[in-house]
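Removed: one protein chain of the complex. Kept in place: all other protein chains.
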Amino acid sequence: MGERLKQLQEKHLFKDIKEQLTNRGVDRREFLKFCTLITATAGLPFGMVEKVAAAVESPQRPPVIWLHFQECTGCTESLLRATHPTVEGLVLDTISLDYSETLLAAAGHQAEKAMWDSIEANKGKFILVVEGSIPAKDGGIYCKVAGKTPQETLREVAPHAAAAIAIGSCASWGGVQSSGINPTGATGLKEILDMEKIDLPVINLPGCPASPYNLLSTVLYYLTLKKLPELDDKNRPLFAYGRLIHDNCERRPHFDAGRFAHQFGDENHRQGYCLYKLGCKGPETWANCPSILYCDVGSGSWPVGTGHPCFGCSEEGVGFTKAIHEQAEVLSVTPSEGVPGIIEDRGAGMTGTAAAVAGTVVGAIVGAGAVLSRKVKDMPEEDMEG
Amino acid sequence: MSEFKPIGGKIITKPFIFLGILAIIAIYLIGKRFVFGIGAVTNLSDGYPWGMWIVYDVVTGTAIGCGGYAMAVLIYLFNKGKYHPLIRSAMLTSALGYSMAGLAIFLDVGRYYQLYTPFLPGYANVNSILWEVSICMASYSLILWIEFSPTILEKLKANGLLRIVRKCLFFFIGMGILLPTMHQSSLGSVLIIAGHKVSPLWQTMFLPLLFLISAIVLGFGAVIVESMISAVSFNRKLETPMLAKLSGIVPWLLGLFLVIRFADLLYRGQIGLMFQGFMGFMFITESLLFIIPMVVLLSPARRSQPNTLLIAGLCTVFAGVIYRFNAYLVGFHPAPGWHYFPSVQEIMVTVGIIAIEVLAYLVFVKLFPVLPTPKKKYA
Partner (left out) sequence: MTIGRRDFIKVLSAGTLLAAGAEKALARPPAELSPDAVGILYDATLCIGCKSCEVACKRINEMPDEHGTPLEIEHGVSGIWDSGNDLNSKTLNKIKVYSDGTGKNKDQVKDGYSFVKRACMHCIDPDCVSACPPSALQKEKKSGVVTWNEDACIGCRYCQIACPFNIPKFEFDNPFPKIVKCELCMHVQEKGGIPGCCEFCPTGASLSGNVSDLLVEAKRRMALKEGDEYQYPLHSLDSGEVQIRPAKDYVQHIYGEKETGGTQYLLLSGVPFEKLGLPDLPDFAMSAKSETMQHALYKGLIAPIALLGGFSYMAYKNTKDEGGDDE
């Protein structure tokens, strides 16, 4: 059965990208547009577009093992819902997605065998993508796939991977399952790997769901430049998580002008004013949602754009932790031009002309005094009466 | 022969024309102020709402115009009738000085069209020191002209009116001594409410006393200087002997001022500030201007020499001027970041107002019996 699967794969998945493009009716221009978008999202200079295109076209297809643990599968579904299915599907073909429970046609032992075969064939070369949190409590018995806890699976799989991507907030830091008392001890991938003492570079792509474009950009960055993108202190690519939503938001001028929606549906809300008062967590959430929006539905297709405050889905300590209506901490200061300092230069000081005029007047008086005193020395005096 | 006589002579002289030009410039700028607002002509700002016009034209100008006050005290309180010949020119200088100060106030207040309100019972605020200053100054300006009126009435030969005025004059003289005592000291008290905004080198509860003493010495200094300038300008004999005797009291007053000043600074523990920065420099300059004339005038020989007397008189005047500028402007810091220096237009208005005052003085002494009749030497 496994053999048959392999044959099917090799038969139906073309190795030549150009052929695939033609077959799917994607012209070169559209393809380059996609590559430009990916390049831009990755924060790479435009000169790199050709390189990114070359990487996409290259016959070399890194294998990907995609594991699911405590998750809702939203991240995978979002990837599949990207509106350019032809090109997105294409990218899925440029990586060799050797194992994905969602997409795999097979099930059961055959599916598992496909995974182990791929791992065996690509030791040290495959990318491990993890979706979903890992329950740390009670050895991880709350999530068993193929009879194994996530920890058991990871112990077997992770040491052979080249790098790992934790897609979604769950895999990055625990996500929604870690909310409240966190009954299963839901934990992110990196922390689990550290606990298991497995040394593997992890890129976190939090979000609920994670943006498919961030994933695509990360993968293509790696393919093009053969290295991981620059990461912040939480292992998140800076190109996607380097700015606060607040600093990128199209409603920021309303925040700066003090125009807030006070209640859902009120006049200000209808005007599209800032949602800070309704609990928007944009000021303390690092993500690029306002720029890349979500799933190509159209402009304004992200929470704030539709009129709902951001709840900080990607940010540990904010999303699923703070109440949605709770006001966010504003982590960045409004630019200094907009707010004056405590001490500012005010009033009109001395000009050259004024000083000259004042000096002349004083000088004239002093001079006149000197001249006069010399004159009076020799003048006749009145006698005084007794 | 009358004690006083107009000196006659051409009205339109070269100095007159020069002063006239300055006056016309000022009148143009004053017009600009009324049409466009105070900001169009001055550098005044919210941090420095009082500048050249208030500090020189009103505060300092009236102090310089304390010649009449100083002379009245000497002549009518201390019964030094021998100084009588100086009284009319002193009164004229004072009357003109206060009138010009009144003009400056009219220019400087923003809402001059409501300048009558402090005089109305429903509005008057007796707690405000500035209210007391304004009432006193307004009344005193009137009193000064009444005190000066015999000169005018004599010329107009309005003898009936002249007799009435002379009968009541003692009361006006009394007012003419009381009122300046009140408002010249209050010009110092005005700054007390500014608290920390006035540098500790100048802020003290002794401000009223210091301002009063410096106003009196300024007045004497003005009398000396003005007398000498008149003599030189109108080619008359110097009144040095009289001025020398008169100025005998001045070094004592200067000394009293310095004693109170330094004792107060020591008591408040602020004496160290006199060595610090620009404030310290201005304080030392001011103090020197008090010390120099004090030293000079202590010696009767130097008092009798017209040139040293004039220099000492000028120093005394400058001392009072600098003291007022220091207390109101140089030492005034509303908050860090504020700057002020008068604009050229602002200075030209002040210069023009002084020019108008001098012009008026020239016209008066030429047409009215202000200056003493020159004595003929008997063989």
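Remarks
Every chain is named by a letter (A and B) in the order it is written, and numbering of its residues begins at 1.
Convention: contacts are C-beta pairs under 8 Å (C-beta built on N, C-alpha and C of every residue); 3 or more make two chains touch, one makes a residue touch a chain.
Just so it is clear, the model here is predicted, and its values are computed rather than measured.
Check B:Thr13, B:Gln114 or B:Gln276 against the missing chain and you find that the one touching it is B:Gln114.
Remark: the omitted chain is touched by one listed residue; of B:Leu212, B:Leu297 or B:Leu371 this is B:Leu212.
The hidden chain makes contact, of the residues B:Ala158, B:Val232 or B:Ile260, with B:Ile260. Interface note for the absent chain: among B:Pro6, B:Gly20, B:Gly174 or B:Pro241, the touching residue is B:Gly174. Contact residues of subunit B toward the unshown chain are 3, 34-40, 42, 44-47, 49-50, 72-73, 75-79, 81, 87-88, 91, 108-115, 117-118, 120, 123-125, 127-132, 134, 147, 150-151, 163, 166-167, 169-171, 173-175, 177-178, 181-182, 185-186, 189-197, 205-206, 208-209, 212, 260, 334-336. Summarising the interface, subunit A meets the missing chain with residues 255-260, 276-277, 283, 326-327, 329-330, 333-334, 336-344, 346.
We take it that only the chains that are shown with their structure count from here on.
Considering their complex, residues 343-351, 353-355, 357-358, 361, 369, 372-377, 379-386 of subunit A touch subunit B. Here subunit B touches subunit A in the complex through residues 43, 45-48, 82, 228-229, 231-232, 237-242, 245, 305-308, 310-311, 314, 335-344, 347-348, 351, 374-375, 377, going by the rule given at the top.
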